[in-house]
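Take a look at the following structure, please.
Apart from one protein chain that is not included, each protein chain of the complex appears where it belongs.
Just so it is clear, A, B and C label the chains in written order, and each chain counts residues from 1 on its own.
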Amino acid sequence: MIETLFGNLAIFILSLLVGVEVISKIPSTLHTPMMSAANAIHGVVIAGAIVIASVANSPAAYVLTFIAAVLAAANVFGGYFVTDRMLRMFTRPHATPQDATEKVES
Amino acid sequence: MIETLFGNLAIFILSLLVGVEVISKIPSTLHTPMMSAANAIHGVVIAGAIVIASVANSPAAYVLTFIAAVLAAANVFGGYFVTDRMLRMFTRPHATPQDATEKVES
Amino acid sequence: MSIFEFLVGISYLGAATLFVVGLHKMRAPSTARQGNLISAGGMAIAVLTTIVFALVDFGGNWIGWAALVVGTAVGATYGIVRARSVEMTDIPQLVSIFNAVGGGAAAAVAFADFVANLSRPSVELTVSIPIVLDVLLGSITFSGSLIAAGKLQGVISGKPLTFPGSRALNVIVAVIALGAGVLLLIVPPNLLLLVVVLGASLIFGVLMVLPIGGADAPVIVSLLNALTGLAVAMAGFAIDSQALIIAGALVGAAGTILTLQMAKAMNRSVGAIILGGFGTGDSETSAGSESVDLTNVRELTADDVAIQLAYAKHVLIAPGYGLAAAQAQHEVAELAKLLTDHGIDVKYAIHPVAGRMPGHMNVLLAEANVPYDQMLQLDEANAAFANCDVALVVGANDVCNPDARKPGNAVSGMPILDVDRAKSVVVIKRSMRSGYAGISNPLFTDPKTGMFFADAKKGLADITIAVKEYVTA
Partner (left out) sequence: MSIFEFLVGISYLGAATLFVVGLHKMRAPSTARQGNLISAGGMAIAVLTTIVFALVDFGGNWIGWAALVVGTAVGATYGIVRARSVEMTDIPQLVSIFNAVGGGAAAAVAFADFVANLSRPSVELTVSIPIVLDVLLGSITFSGSLIAAGKLQGVISGKPLTFPGSRALNVIVAVIALGAGVLLLIVPPNLLLLVVVLGASLIFGVLMVLPIGGADAPVIVSLLNALTGLAVAMAGFAIDSQALIIAGALVGAAGTILTLQMAKAMNRSVGAIILGGFGTGDSETSAGSESVDLTNVRELTADDVAIQLAYAKHVLIAPGYGLAAAQAQHEVAELAKLLTDHGIDVKYAIHPVAGRMPGHMNVLLAEANVPYDQMLQLDEANAAFANCDVALVVGANDVCNPDARKPGNAVSGMPILDVDRAKSVVVIKRSMRSGYAGISNPLFTDPKTGMFFADAKKGLADITIAVKEYVTA
């Protein structure tokens, strides 16, 4: 029991650290897609819906499962699709540092 | 048992991710102090020396404890001191982006 | 924990790693899309693993699975349709709606887990605490995000809605939610109490967002995004699923950082935003400032602007919220292309918080197929204004308000585009009304500035027509 709790807490804290580090250097250009991408990731709650579906054994539980499934699915599918749609627009590669310098020099 | 193993594995993998993320944006200016700082951190092995000291009950174990303690202590103390000495030299604040632009404009 | 559960855990770690790699690749536009796909791959792994795990460890009955499948189909359809059809200018609303559903789902999961435990005499704190926190956070983000979306969409007034005693009510509701929550931890499982927590949290979410100005909504959306992440993580603790814990924590941290960055770029404190204040949506605010005297304002016609542009060598376009409001991204791109073909060097000067969400302008221009390397970010742009002949400001205001360099006003200290350092300036907006910060802008009365009063979409179209004459002539 407590073993599991510790494992989960450790995972939680380290994941927070990863989250902070991975984001803290994203250029503002990509903030909107990034926000949307993170948004899609919390659609992982659909895994939770799956678990409760597998243990559901009462009308109440079925209803809750259904609700959870609808909401989570909307989150995960919508999230990834809209992010991809946005990013498909950023077709051209990032200006290389060199270009940057040229720009400034010119 | 396996609970612990999983917890430790999860911790290991997530720590690797944190390590990658936290480093990947350090300016080359600070690579040497950074290397030295990371170097100091693995001096945490001294915690291992403490544990084996507390379970040591044979001459062999005492000797190994002594060796581990000498080496680990050199690592942790030397590492932090030399890093601090290096960083104390970087007295002046980082040039702000603005200065940077001015520099380039000039 | 069985060997099987161990393996499940490992593949969750794999999925988590893909999420991180995906977010990591979001650092550069060239790899961002790939990053999102990688993250989606992680999601697939997490889902499949969970299905196998659930089937093996619990099995469940067909009704439950049917509910899941049907529900997923419905949700997926809705999500995909909205994602496909949404206008790029409405992205903030959609993100907010996806926050709402995410939070709602998290709450539902915890609620269901609690129902499953009802039969038992008592629930360990290691389960009940996350359940309560999850229902709290999940419900708040659910109702709060819907209100925020409403404000952004305009169906709910962008004005901060407050009524006498609203603050007090706020506190009361919060106390009820927390009180019921704490009680739940000590008494034996009690459905009614959880319903109270749920209801109170829903109301709290509404009351929290209503007083916030429409223009501040994006910051709140980002904040709620973080909260949803935490709610999901709590759900993970409740049902002991590492996938939810890791992903939830990732998003929680990421969302928090992003929120702080947004607030910083707008130089406001998150606290100030939540407590409401200025930024009460757009022009409404400053209905008063209509009475600006136009004496020292130099007004231009589409033709005047066209001439200036046609005979310039370097042009920088500074777009702002007005461009988004008018959906004029295609018009501006067309004008830029026309000038470029005519041999004029045209670039865009993009302020990080121009528009109503960070990077808003980049997304809009990208939609209009503006190549990424024509969009100069703040520093690059400010280095370039010096030898820019015409700075064309389209529906931007605060982000190029020189007063930001002076202390003691709403935008003091906010990094701005140094538009006023260009050789000449043209501003396209509908009136002298102020922007989001609700303050006047000396740039508009600067002698080297000409104002072209028009809706961005229409105005740009007119200019394009006018320019065509000069460049063909």
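Keep in mind that, in the parts below, a contact is a pair of C-beta atoms (placed from the backbone, for glycine too) under 8 Å apart; a residue touches a chain by one contact, two chains touch by 3 or more.
Computed from a prediction, not measured in an experiment: that's the story for all the values here.
J.: Quick one: which shown chains sit in contact with the chain that's not drawn?
T.: Across the whole assembly, the hidden chain touches A, B.
J.: What chain B residues would touch the chain not displayed?
T.: Touch with the absent chain occurs at residues 1, 4-5, 8, 11-13, 15-20, 22-58, 60-95, 99-100, 103-104, 106.
J.: Considering the whole complex, not just the chains shown, which residues of chain A touch the missing one?
T.: Interface with the chain not displayed, on the chain A side: 2-3, 5-6, 9-10, 13-14, 17, 21, 24, 97, 100-101, 104-105.
We take it that only the chains that are shown with their structure count from here on.
J.: Which pair wins on C-beta contacts, A-C or B-C?
T.: Greater number of contacting C-beta pairs: A-C.
J.: Once you find the CA centre of chain A and the CA centre of chain B, what distance in Å lies between them?
T.: 30
J.: Mind checking the centre-to-centre distance between chain A and chain C? Centres are C-alpha means, answer in whole Å.
T.: 14
J.: Could you give the separation in Å between the centres of chain B and chain C, each centre being the mean of its C-alpha atoms?
T.: Centre separation, chain B to chain C: 37 Å.
J.: Hunt down the residues of chain B that sit against at least two other chains at once, touch-wise.
T.: Answer for chain B, listing residues that touch two or more other chains: 3, 6, 10, 14, 17, 21, 104-105.
J.: Multi-chain contacts in chain C: which residues touch at least two other chains?
T.: Counting only residues that touch two or more other chains, chain C contributes 1, 16, 20, 24, 242, 246, 383.
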